[in-house]
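In this view, the complex is presented without one of its protein chains, the others remaining in place.
After this line comes chain A, so read on.
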Amino acid sequence: MASNEVKLLSSWISPYVLRAKIALNIKRVEFESIPETLFPKSDLLLKSNPVHKKIPVLIHGDRIICESLVIVQYIDEVWASGPGILPSDPYDRAIARFWAAYIDDKWFPNVRALLVIEEDEAKKATLEQITEGLVLLEETFTKCSKGKKFFGGDNIGYLDIALGCFLAWLRVLERITDVILLGETKTPLLFKWALDFSSEPVVQPDMPDIDKLHEYSKGFSQRLKAFDKKKK
């Protein structure tokens, strides 16, 4: 393998993989997408990410990088001459990192829970938490975008990628629960942002088709429930 070849262990359903793909697209890096079977996990995945056994995994020459946000920062730093993904100002970078961590640690677990919760009261509470989180993110968007199209300003940046990767799944969950999660009334700016983000050339080709994802989600919920039961 050439020392600079780029490969990405991926899956069309994974929002985390989408983060890596968008970052590579922004930098116009040619890469090979290696679809991962997931159930069961491939030997390549288990070997290259023994710690988490998860995708995405970026293989750059003989270097292996795991964890989507670590990968995005790596891509930003290695292909430094391309358009910047993290903001240039250290304080703006800190804000972007803070909210990306919030999205992953606090907000998304509620979204994921929605796929497995059965009980109505718990579902209602989770839906509320998701919406509350989005209202917070709407405020953040106002501060970060400074009137422009994206969290990153004129162009997609780190925080756009961190949140935007979940849009297709959000839309699928809205169909499943029959509840508007990211709506024009409560979060008008994010609502518009979602449309702008999804139609960006560096995003659009890799964003999963919502009908296809909805179909996939039917079996996926069952698998997630089984996986969670095993872990307990």
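Note that in this section contacts are C-beta pairs under 8 Å (C-beta built on N, C-alpha and C of every residue); 3 or more make two chains touch, one makes a residue touch a chain; residues count from 1.
Going forward, contacts and distances are computed from a predicted model.
Engineer: If you had to name the missing chain as UniProt does, which of "CENPN protein", "Probable glutathione S-transferase", "3-methyl-2-oxobutanoate dehydrogenase (2-methylpropanoyl-transferring)" or "CTLH/CRA C-terminal to lish motif domain-containing protein" would it be?
Structural biologist: Its UniProt record gives the name "Probable glutathione S-transferase".
Engineer: If I consider the whole complex, including the chain that's not displayed, which of A:E77, A:E128, A:E184 or A:D209 touches that chain?
Structural biologist: A:E77
Engineer: Can you tell me which of A:Y102, A:F191 or A:F220 touches the chain that was removed from the display?
Structural biologist: A:Y102
Engineer: With the full complex in mind, choose from A:L45, A:I65, A:I85 or A:I130 the residue touching the hidden chain.
Structural biologist: A:I65
Engineer: In the full complex, which bits of chain A touch the chain not displayed? Write them out.
Structural biologist: 50-52, 60, 63, 65-67, 70-71, 73-74, 77-78, 90-91, 93-95, 97-98, 101-102, 105-106, 136
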